[in-house]
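Shown below is the structure under consideration.
A protein chain is absent from this complex, but the other protein chains hold their places.
Take a look at chain A:
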Amino acid sequence: MERDPCVCVMGEDVGHYGGSYKVTKGLAEKYGDLRVLDTPIAENSFTGMGIGAAMTGLRPVVEGMNMGFLLLAFNQISNNCGMLHYTSGGQFKIPIVIRGPGGVGRQLGAEHSQRLESYFQSIPGIQMVACSTPYNAKGLMKAAIRSKNPVILFEHVLLYNLKERIPDEEYVLSLEEAEMVRPGEHVTILTYSRMRYHVMQAAKTLVNKGYDPEVIDIRSLKPFDLYTIGSSVKKTHRVLIVEECMRTGGIGASLTAAITENFHDHLDAPIMCLSSQDVPTPYAGTLENWTVVQPAQIVTAVEQLCQ
């Protein structure tokens, strides 16, 4: 926002309240309440507003208080955000960023614990990324804001408290690149967002058991970084996908298809995909835990895959 006066923020309670997860804390004081705009409660409409502003030359960052609320904005995101650059023949650009907290948290109930990255994945014209560390959050956010295309940036409710030493100076990460978290030889584990941490926890156990997993945080959900993923598959010949999305029609389902289509010859075993259950996220703590993939399941899956 300091670098480019065209960047502005809009969403519910993003102003002096600083946002539901304090992502925009301090911005309203610094940039005023026009550039950091508190909107009334109408997701489809303030997303539409962001699109109109983007078409006129601004670079809005629209915050969904919870990504689940963006379901109300689906009409604007799909029909206008994704389409208008194309249908206008390139006359109107929509350099908008739509971001917010999503995923399964701690007992927030079904409506506030949605894993809906895959709902948006098919929309032509948009890009999607998921951040998972303070380092990649900064880099991806900057990249998304500077991109000429509409970008949906998925943050995770449970990852806001992470602390990490990151460079003060500017850096921009690529919106289309995956991140090599842990190089290895035996198996390629593809994951993103919070599941990265479950995977790394499982990786510790696996290393103790003598396995050497390669962990890749795919980061870019649309398009997939098939170059990084492919190089890994050609090396290890075994793939495990660990995601928070649902089993049916999740990001994993789409990734499985992409890998099978492109790297079938390099696979020694069918791709395994660990996803969350096809249920609305329950409120009860234990039930919620078993809705998403746990490290123990990841360990078992790798063991099975490497037999």
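By our rule, contacts are C-beta pairs under 8 Å (C-beta built on N, C-alpha and C of every residue); 3 or more make two chains touch, one makes a residue touch a chain; residues count from 1.
Everything below uses one rule, namely that contacts and distances are computed from a predicted model.
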Protein name, per the UniProt record, of whichever chain is missing from view ("Queuine tRNA-ribosyltransferase catalytic subunit 1", "3-ketoacyl-CoA synthase", "DNA primase" or "3-methyl-2-oxobutanoate dehydrogenase (2-methylpropanoyl-transferring)"): "3-methyl-2-oxobutanoate dehydrogenase (2-methylpropanoyl-transferring)"
Touch criterion as defined above, residue of A:V14, A:A28, A:L84 or A:I216 at the omitted chain: A:L84
Hidden partner chain, touching residue among A:R35, A:H112 or A:H198: A:R35
Identified contact with the non-displayed chain, of A:V14, A:L27, A:L58 or A:C273: A:L58
Hidden partner chain, residues of chain A it touches: 8, 34-35, 37, 39-40, 42, 44-58, 60, 75-76, 79-80, 83-93, 124-125, 127, 147-149, 176, 223, 226
